Each structure stands twice: as structure tokens, then as C-alpha cells.
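For this view, one protein chain was removed and the others were kept in their places.
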Amino acid sequence: MVDPGLYMTVAAVLFFIGALGMLTRRNALVMFMCIELMLNAVNLTLISAGRAMNDLNGQVAVFFILVVAAAEVVVGLAIIVAIFRRRSTASVDELNEMRG
Amino acid sequence: MLTALILAPAVAAIVIALIPSKRREVHLPLGIALSIVPLGLAGYLFWVFEPLPGYQHTIDAVWYEPWGIGWTLGVDGISLPMVVLTALLIPIALGASTSITKRTKEFVVFTLLLEAGMLGAFLALDLFLFFVFFEAILIPMYFIIGIWGGERRIYASVKFFIYTALGSALMLAAIIGLAFSYSSEFGSTSFALADLMEVTLDSGTERWFFAAFALAFAIKVPLFPLHTWLPDAHVEAPTAGSVLLAAVLLKLGTYGLLRFNLALFPEASVDAVPIMGVIAVIGIIYGAVVAIVQPDLKKLVAYSSVSHLGFIVLGTFALTSGGLQGAVIQNVNHGLTTGALFLLVGMLYDRRHTKAIADFGGLQKVMPVFAGFFLFMTFASIGLPGLNGFVGEFLVLVGSYATLPVLAIIASFGVVLAAIYLLWAYERVFTGEPDKEENKVLHDLSPREIGLLAPLAILVLVIGLYPAVLLDKIGPSTEAVLDHIESSTDYVTPEPGRLDNVFTAGGDS
Amino acid sequence: MVESLVFVLMAIAAIAGAVTVVVARNPVYSAIGLLGTLFSVAVLYVLQLAHFVAAVQIIVYAGAVLTLFLFVIMLIGVDKDETREENLPLQRKAVIGLGSVIVLVASGLALLTDFQWIPAASNALIPEATNGTIEAIAEPLFTTWVLAFEATALLLTIAAAGAIALAHYRKRDD
Amino acid sequence: MQTPDVNWLAIGPDLALALAAAIILLVEVQWKPLTRTLGFIAAGGLFVASGLAVVQWFFAVDAASAGSFSELSAFSGMILMDGYAIFGRFALLVVTALGVGSGWQFFKDLGRRGAEGLALVLLATTGFSLMVSSNNLIMLFLGLEVGSIALYVLAGLTRQDKKADEAAIKYFLMGSFASAIFVYGVALLYAGTRQLTILGIGDFLSSFIVGSPGVILIGIGLVVVGLGFKVSAAPFHTWAPDVYEGAPAGIVGYLAGVAKIAGFAALARILLTAVDDFAWSFLPVIAAIAVLSMLLGSIMALVQSDVRRMLAYSGVAHAGFILTGVAGFSADGILFYLAVYAVQLVGAFAVVAMVSGSSGSSSDIGLYRGLSRRSPVLAGSLTVLLLGMAGLPLTSGFVAKFGVFADAWFNGYEWLVVVAVIASVIAFAFYLRIIVIMYMEDDEAEVIAVPGTVRWVLGIAVVATLIWGILPGTLLNIVADALPL
Partner (left out) sequence: MIDFIWLIIALPLLAAVVLHFVGRFLGEPLSGWLASAAIGASFVFALVAALPFIDGGAEASTVLLWEWMPAIGASLEIQWDPLSALMTLVVTGVGFLIHVFAIGYMHGDERFARFFTNLNLFAASMLTLVLAGNYAMLFLGWELVGLCSYLLIGFWFTRPSASAAAKKAFVVNRIGDFGFMIALMLVFTSFGTLSYAGVFERAPEVLTTGTATAIGLLLLVGAAGKSAQVPLYVWLPDAMEGPTPVSALIHAATMVTAGVYVIARSAAIFDLAPAASTTVATVGAITALWAATIALAQRDIKKVLAYSTVSQLGYMFLAVGSTAYVAGIFHLMTHAFFKALLFLGAGAVIHAMNDEQDMHKMGGLFKRMPVTAITMGIATLAIAGIPPLAGFWSKDEILASSFARGGWFSVLFVVGLITALLTAFYMTRQWVLVFLGEPRWDEGVEPHRAPRVMGVPLIILAGLSVVGGLVNTPFRYTLEHYLEPVFEGISLQHPPEGIGMFLILAGLSVFAGLVGAAAAFLTYRRPAGSWKRFEEGLQPLWGVWEDAYGVDDIYGRTLVAPGKRVADVSAFGVDLPVIDGAVNGIAGLFIGLGQRLRPLQTGYVRNYAALLFAGAIVVVAWLLAGGL
């Protein structure tokens, strides 16, 4: 029997790896994957917590978050594609006209 | 009654706003005509005003009950003169604005809105309401300076706006704080002056609130060293703007000190007497000294305002009946004389399109009537007995000697300086032979212009010789202020002539 | 016992995958790393009886989403190595700084305070309560959560409409 | 086997909007009608939704006064129908109507994609309206995402302008990042309390003393950050200027308005009713964020040369002011501020859209030179709205600021009020800058013709600004009933 805390810790680690990925990568797609990582961490957290508290709602919540993730992916990729069409790049570093 | 007084100009403004801009010839005349209405009301108000302490014609309508804010109006001997002055100066200011050709309509509208705001500020007895008017006035004035002003009008208008807004912002915080203290003491929220006067504050808080209010009003007055927005605003503003700015807007500061600081924070006021006194006197001397060497007539008059308003503040914080009466009546006097001086400078500017003293000389020969009026107002502003300026300054000086002898003495030197800078300016502008060609062809005052100046001149003379017309109505209210301070602090007004305070009178402490 | 073993393996795998996502220079590798993480996390779900969710995880993520990712990567041809030269001088320092701060805070929490991940945890686990079978999930999903479930419909509509609006070029458009 | 607890009234407005959106999409596919027709459908949807919202309102007020609060939660506690939610929803509807009205030209220019545009707007509103009314944090997250994703798309909808892509991708990445953080916070709150509903958490925390609240605190923190992003509070504001500048002018007002309303409504609800027992620990943080937002926003706005960026930063400052109200810990101040600010914002952007063209890129301040001559209507209304934002008396902005300041002071945050008033004075400076340009510098550029819809929008915004400034009671009395359950 593993202490649910450990699951949560793993989740936390995943979350922060994802977050740091957001800060380091400049390829929109990869940044986007990092967000998926973070969402996974959230899911893991919900499930572990729910289990530890004998509550099923955690898992239900995860279901919805998955859906959200999916939807985000669709739109996100659509945006990336649209940009690529005009600029033929996916590096957000090249998208910094607006600043200051 | 009072509501009507405030709404009349506002309605007038709307009426004029509804007239299409193409009919530019009607806006100004109509504006003047409509601005007679509030003047009439104010005159009536003055007529029926009983010389008693306390507020009259009070209105207390709920504005938004849960916040305890109300449409609370009332007039007493302190606000009455300012109300009349405001109502009087608007038609004159408009009448002096024939030289304004672009966007006449907006100009008239803004001026009338300004009037509404100023009247409201003088009549409001609810701090929230007062603040609303106090702040709302900035907008029309800002536009008047900014649109119809001179070269650096934008700089001047923004400076004017931000500077004064900064002061009032902290006052807003203090007002909220007061209301909070009230609600925590009495359970209900209220912003009514009468209620907030009941609040008992610990001296620390009271000092902070006093400071916040004082700052707001000191910037408005303006007191040294917060005065630098004034010369810019005056120099850039159009004639009407300068007139109203000097004659009425600045008075909101002195009026506020008298009406709110003394009433709400008696303890702190008494403690602040030396500080405020010193600041005021610095202003008197400093303003005068700086005025001496100003190369621009408007700037000169502006700095003279700094000096003159110092007298009002000195009188206010002298906390003697003489000083307070002097302060109130000096509000009016400065309004009349300085207003008139700005009118005159404006008329000169309309003819010659310059305000630089160096550009003139020998004008008395080409425009004697103008010179006559100018000299008359100059002496009124120098404080020549028999003219109004003296009444105010003399009351203030003699009144404040009892409590602030040293300051009173220093301040009276400002009277000497006033003679220097004004007469020197007069000498340079009007005497000698007119040497410049463009000066030789200037035409003298038109009947219209004389008509604008005459009422002011008459008032100057009447108040100078028979100030009782005002003092009778002012007196009871100022006494009430003193009583309030005495009752709520251990302060005692020195009684001149009592043997025991002949030489120990007041002292600076 | 078995659980712990599996947990350790899968945890390591998940984190390794995550790290790959972040550090791999080639987006394709990142995608693979993500795949790894998704799988191992799915396993962790199973360990905690969240069978249905685990299934969805595999189907939706590994199946749909990741494929989509790879597809786009190929489509826009960024399947080449990303340069590492940094045009934001401060950025890397900032990241390192933030990372260390996190570690600091975390260790502070772990050591100094009696930090509990799940203070409301019940000391007795009731496996039936959290046995995430399809029935078990469906029951709350279509009663208590029915509105949320409907709301997802909106989400998908938006996704569809949005994707079309952004990426689909009709004739007569610009 | 229980049956779902369905309450049609509770979701009536959202349903109406969603239906309208669906109809638009279908009709578009089938008949390729004029954009105008679609516009009518959208308007109809909005109208019905508003009507239903009004019905909800009276129902809610009666129920509240009757004390039967159970009637106010629907779908077995998934969403609430309390005055707070309905007020927020109504504000959203109004903003949507105004936004669509002012951005009408934009939808026309979209051509065939105008349908998607309109549909997305309606769906976004639906999502946000679910968000403000939801009681369950996951439901709230769903609503948030529904709204946000739609907004990402809208931001990038135009193809005239490359800035739009940049805006879209920045908004999208940052937004998803923030939502991830937010939902992690939700997860941690769940871990800490075994509750996913706001009221549940509230009850839990008020009935049990949590031994080690660390996880809850982290949860609160992350939730604050996630929503702080939506309302563009410093330092989570960085997306706002770029998005405001890049997104199509016609839609920015709507985009900014709804995000602010929904974000703040949710944030305030969570902080005030769910975790209010931790107020002592998070209020200082809120105050700090408020100060940062007010000062940073005002100061940065001073130096902007693009009006949209300027308004974005002013939005940051306003977020700070509203957070001052949060620090004041009373809902009505916040709601009032939200309502009046959102209206002013949409109105202002209606003008911006007119000046720089619906999907036009630049809104450099130079374009406003002498606007008072070129289009008195635009200049006049923009002036009123800016003065309203600046919070000058006799405008709703002043009442709003006064309200939140008073709340903060009454809640013991005197110092915050002092900072706030100073910040608001700094803010005067850049609002005045625009007015100066419009009125005090003359430039005989071409006259701008203002279409009827925009006139209507401006008229409403201006009148509202003035009415609520002169007779604040008209709105305050309503807000007084709109308190969270």
C-alpha cells in the first residue's frame, strides 16, 4: 500500500517539470505538450486525493479535465497551423512584434 | 431655492448645448442672458439672508441612503458672499469673452457648468457632495484652459488638473476615514458635515485627516510651496478662465480650510496655527517678492494672488473674530480686484496680443479710461483704505496680531511690497510717452468693457467704505466657528483690551 | 508490495518522460516522451482503481491527441532540432532561479512543517467507494454532473467551430 | 438510481445563447445568409437570454427574501441561481450585446466566417455565464475553458493582420498555462477538503479546523493566480497589452470586458464564500497584488503610444482597484465596479474600433489628433468614458472607486486606500493625454462616419456612465440584492 502522498508528490514533480518546460522551450508545440504534462499532473492529483478520501468525484473531475485538454489541443493546434501558414514557423520567439 | 441656484446654470448649459454649433452668433449672448438667472437668484438669496449664525435655506435630500450620502445644501455667512460673487462674475467673464471665436458654444457650456460646480461646492454641506463638486469643477476648467488657452495651454491645463487632483485624492481618503470613524462610533454611515463634526478622533488620526484636507486646500489656494501651477494656469488661460480661476476657484481652498478644517478638526487646527500661519506668511512675502520682477502682467497678478491669499489663510488661522471676518471678506475682495485686474489685462491682450510689460509704456495717454480703471483696481489690490482690499487685509492683520503678533508684523510688510510691484508695473505700462507705434493706436475701452468693469469698481468702493453690507452677514457665522472651536478645545480667543493680555497677548504658541 | 514496485517504476518512467519532453531538442522526441508519461500516468491511475479514466487517458490522449500532435509536427515540418542558443539572456538564469526556489520551498515544507498532502484523508480506505468502473463513473456523471457533461458539448462545438474558423480556408476568403 | 436534478430556469439563459449559436452555425452551413440575418439571430438569443435572466432575478430575490435558499442551487449543487450569479450573467449579456454592436463591422468584414465569429461570441458568453454561476469548481473550470478557448479563437480570427496571430498564440499559451495552474489549485483544494463545490468547501472549512492547511493554502494561491491571470492583475497581466493590441479592434472590448467580469465574479465568490476562513492569510497577498497592479498599470500606461495598449494597462490598474474592493471583502462594491467598468471599457473600445477600423491594426494615439473636429460623437463619448474610467465625480467610475475604497478602509486597509487614490491620480495623466490629443490639438484629417449600431452602443455606455454617476442608487440598490449565497 503506497502512501497517496507519494502519488501527489509525483504529480507535483510532473507539474513543475511541465511548468519549467513552459519557460524554457520556444516551440509552440512543445510548450503545448508541457501544458498537457501539467494537466496530467492535475489529474493524477485528483485521482490520488479522491482515492485517499474515498471519493469518486475526483475521477469524474479528471474525465472533464481530459475533455478540456482535448478541446484545447484542437484549438491550439489550429492556431499553430494558421500561424505556420503565414509565417512558416512555430517558434514563438519569432512572434514578438508587440512588446513594451 | 439653493437647488434651483445650482441647477439654473446647469440647465442653461444644456439649453445652449442643444443649439447647433452653426448658429455661433447666438451662443454667447444667450449664455450671458441665461447666466443672469442665477445671478438674480443669488441676489435674492443675499437679500433674504438673515444675519444669524447657522445655515439657512437648508435642503437635506437623501442621495443614496445606505451610504449616508445626501443632497445636503445650506448657506451661511461664510458661503453667502462667495455664492454671490460667483454668480456675479460669470456674466462678466462671459461678457469679456467676445474675443473667443472658435468653439464659442463649448466655451459657454463649460463656463456655465463651471458655475454650477462652483456654486455646488460652496453650498454643499455633505462631504461626499462637496467632494463631487470640488473635483467635478476641474473638468470644465481643464477644458477652458486647454482648448482656449495660450501657447503652453496643454502643459498648463494638465498640470493644473493633476496637481489639484492629487491634493483632493488624499482628501477623499480622509473623508472615507472620517465616515468610517463616524460609523464605528455611531453605527450608521453619514457624510453630512453636521454629523461628522460629532466624531471624536484620537489626536493622531485627527492630525492626519487635517493634513489631508489641508493639503488639498493648500494646493487649491495655493500656498507656498505648492503654488507653481497657478502662474502657468493663469498665463495660459483665456481671460474668462483667469478671472474665474482667481476670483472663485482659488477661494475653494480658503473656503475649504475655513469651512471644513476648522469645523471638523478643531483640535488639530489649533495645534496647526503656527505652522499654517508661517506658511501663509511665507506665501505673502514670497509671492510679493517674486511678483516684483515678473516680466508678464498676468504672471505678476498671479503671484500677487499667491501673496493676497496668504492673508486669507493667515486670518483664518489667527482664530480671532477679526481674522476670520477678514478672511471671509478678503475672499470676496480678492475675487473682485484680482478678477478685475485679469479682465483688464485680458482687454489689453485682446488689443495688443501680448502681456509682456516690456511691450507697453505710456498707455495712460492713449487709453486714459483704461488706465483709470487699472489704477483704481491696483490701489484696491494694494490695500488702500476706502477700497475693499484694505478692509480685508486690515481686519486680518489687526485680528491676527492678538494671536500671532510676529507673523502679523511680517505679513504687514507684504503690504509695502504690494505697493512696490504693482506701482512699478503701472509705471512701466502706463506712464511716460507712448514710444512704440502699435501702442499709439490702441483704442480706449468700449462701452461694453466699461459696463463689465463698472459693477466691480462700484462694489470695490462700497465694500471699502461700508463693509457692513457684508460684515453684518458674515459676523455671526464666523463667531459660530470660533464658538465651535472654543467649545471643542481648550482654546480661548484673546479679547483685545483686556488688561491681562496687553503684552502677553497670544504669543506664537 | 507489487503496487509499490509498479509505482516506483511508473513514477520514474513518468518523470523521465516528462524530462524528455522538456529537454529533447527535437519535437518528435518530446512527443514520444509525452507518450511515455501518459502511459505511465495511466498505469498509476489503474493502481488507484481509476480504470475508466485510465482507459480514456490511453484512448483520448495516446490515441487521439498525441497522434494529432505528431501529425501537426510532420505537417508543419518542425521535426528538426531546435537551436539551443538563447536570445533571452536572463531567461535561463530566471528558470534556474525559479527551479531552485521551488525546491527550496518544497523541502522547507517537507522538513520544517508537518505538511500533509491530504489532510482530510480517511484512515480506512474503502476500495468500493473509489472503484472507477464505467458504471461507477457513469452514475454521478449523468446525475450530479449532468450539467458539466452537457457543458463539454459546448466545449467541443467551440473546438470544432474554432478550428474551422482558424485553419479552414474557403474560397472567397481573402 | 437517482435521476438528474434538472432546473431549466437555472440554465435558461445559457441554453438560449447556446441554441442561438447552434442555429447560427447550422443556418450558415445551410443557407449562407447575410451576416445581418445572423446578427438578428444573435440579438434574438441575447434578448431571450436577458429576459430569462430577469425572470431568474425576480425568482432569486423572492426566494432569498423568503429564506428558501435551497431553491437557489440547481443541478444538485452544480450551479447556483443566486443574485450574485444572475447579476454577473446579466452584466455579461449586456457587455456581449454592446460588444457585438460595436464590433458589428468586424463581423461583416469576416465574410463567411462571421458566422463562426458570432457563434463563438455567444458560446464564450455562455461559458462565462456558467462560470459565474457555477458552484462546483470543476464546473467553473469548464465554463472558464469554454469562454477562454472561444476567446483565443476570436483573438486570432482576423486574417488581415499578422499581429492577430501573435495575439492569439500568446493569449492561448499563457491562457492554457494559467488554466492549468488554476485547475491544479482546484485539485489541491479538493485534496485539502474533499470538496469540489464552493459552498461545500466553505462549510467544511468553517466546521473543521484543518491541522495542516498547507495544501489548502497552496490551492488558494494557485486559484488566485489562475484567475488573476484572467482579470490581468499584475504580475499576471503580461498577455493583456499584446492581446489588446493584436486582437481585432472590433472584438477587444468584448474580449476584455467578459474576461474581467467572469474572472472577478469567480475569484470574489471563491475568496468570499469558499475560503473566507483563510481571509487573514490571503488578504495581505491580495492587497499586495492590488498595489502592484494599480501602480504598474498606471505607470506603464503613462508611457504607451498605442491607445489599445494604454487601455490594457489601465485595465491592469482597474484590476488593482477591484482587488482593493476584494481586500475590502464585500461583494457589492466589486460587482458595481465590474458592471460600470465593463460598460465603459466596451464603449471606449467601440470608439477605438471606429478610429482604427474594425480589424485595423494600428491604434496609435496620433490617430486621435483633432478627433473632436472629425467626429464630435466619438470624441465626446470617449471623453466621458475615459473620465468615467479615471473616476471623476458625476461619472459611475467615481462611485465605483469610492465604493471599493470605502470597503477597503472599513475592512482595515487604510494604507491600501491611500495608495489607491494616489494611483488613481497618476492614472488621470494618461486619460487626459487622449483627451488632450482629441480636443486641444487640431488636425484636419478625414471625418469618421459613425454607423447606427455604434451610436447606440456609445449612447448606452455614456448614459449609463452618467446616470450611475449622478444617481448611483439606481444600480447600487440592485447590487445590494446581488450577494453570493
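Should a chain be cited, it is by its letter among A, B, C and D, assigned in written order, with residues numbered from 1 in that chain.
Throughout what follows, contacts are C-beta pairs under 8 Å (C-beta built on N, C-alpha and C of every residue); 3 or more make two chains touch, one makes a residue touch a chain.
All figures in this text were calculated on a predicted structure; none of them were measured in a lab.
Participant: Among the chains you can see, which ones touch the chain that has been omitted?
Facilitator: Per the touch rule above, the missing chain touches A, B, C, D.
Participant: So one chain is hidden, and I want to know which residue out of C:15, C:28 or C:102 touches that hidden chain in the complete assembly.
Facilitator: Of these options, the touching residue for the absent chain is C:102.
Participant: Would you mind spotting which of D:252, D:367, D:426 or D:457 touches the chain that isn't drawn?
Facilitator: Only one of D:252, D:367, D:426 or D:457 touches the chain omitted from view, namely D:426.
Participant: Looking at the whole complex, which of D:81, D:187 or D:218 touches the chain that is not displayed?
Facilitator: D:218
Participant: For the full complex, which residue in D:300, D:421 or D:458 touches the chain that was left out?
Facilitator: Candidates D:300, D:421 or D:458; residue touching the omitted chain: D:300.
Participant: Which parts of chain C are in contact with the chain that was left out?
Facilitator: On the chain C side, contact with the omitted chain comes from 88, 91, 94-95, 98, 101-102, 105, 109, 113.
Participant: Considering the whole complex, not just the chains shown, which residues of chain B touch the missing one?
Facilitator: 159, 162-163, 225, 227-229, 286, 289-290, 292-294, 321-322, 325-326, 362, 364-365, 379, 384-386, 390-391, 394-395, 397-399, 401-402, 405, 408-409, 412-413, 415-416, 419-420, 423-424, 427, 430-433, 465-468, 471, 475, 494-499, 501-503, 505
Participant: Using the touch rule from the top, list residues of chain A that touch the missing partner.
Facilitator: Here the touching residues of chain A are 19, 22-26, 31, 92-93, 95-100.
In this section, only the chains that are shown with their structure count from here on.
Participant: Counting only Cα atoms for the centres, state how far chain B is from chain C in Å.
Facilitator: One centre to the other, that is 69 Å.
Participant: Quick check: how many Å separate the C-alpha centres of chain A and chain C?
Facilitator: 5
Participant: State, to the nearest whole Å, the distance from the C-alpha centre of chain C to the C-alpha centre of chain D.
Facilitator: So the centre of chain C lies 30 Å away from the centre of chain D.
Participant: Of all the residues in chain A, which ones touch at least 2 other chains?
Facilitator: Those would be 8, 18, 32, 48-50, 52-53, 55, 57-58, 60, 64, 68, 71, 75, 78-80, 82.
Participant: Give me the residues of chain C that touch two or more other chains.
Facilitator: 116-118, 120, 145, 148, 152, 155, 158-159, 162, 166
Participant: Spell out the residues on chain C that touch chain D in their complex, using ranges where they run on.
Facilitator: It is residues 109, 113-120, 139, 142-148, 151-152, 154-155, 157-159, 161-162, 164-166, 170, 172-174 of chain C that touch chain D.
Participant: Taking the complex as given, what residues does chain C use to touch chain A?
Facilitator: The touching residues are 3-4, 7, 11, 14-15, 18-19, 21-22, 27, 30-31, 34, 37-38, 41, 44-45, 47-50, 52-53, 56-57, 60-61, 64-65, 68-69, 72-73, 75-76, 78, 82, 87-88, 91-92, 94-95, 98-99, 102, 106, 116-118, 120-122, 125-126, 129-130, 132, 136-137, 140-141, 145, 148, 152, 155-156, 158-160, 162-163, 166-167.
Participant: Which of the residues in chain B come into contact with chain D in the complex?
Facilitator: 63-67, 128, 131-133, 135-136, 138-139, 142-143, 146-147, 153-154, 157-158, 161-162, 165-166, 169-170, 172-173, 176-177, 179-180, 183
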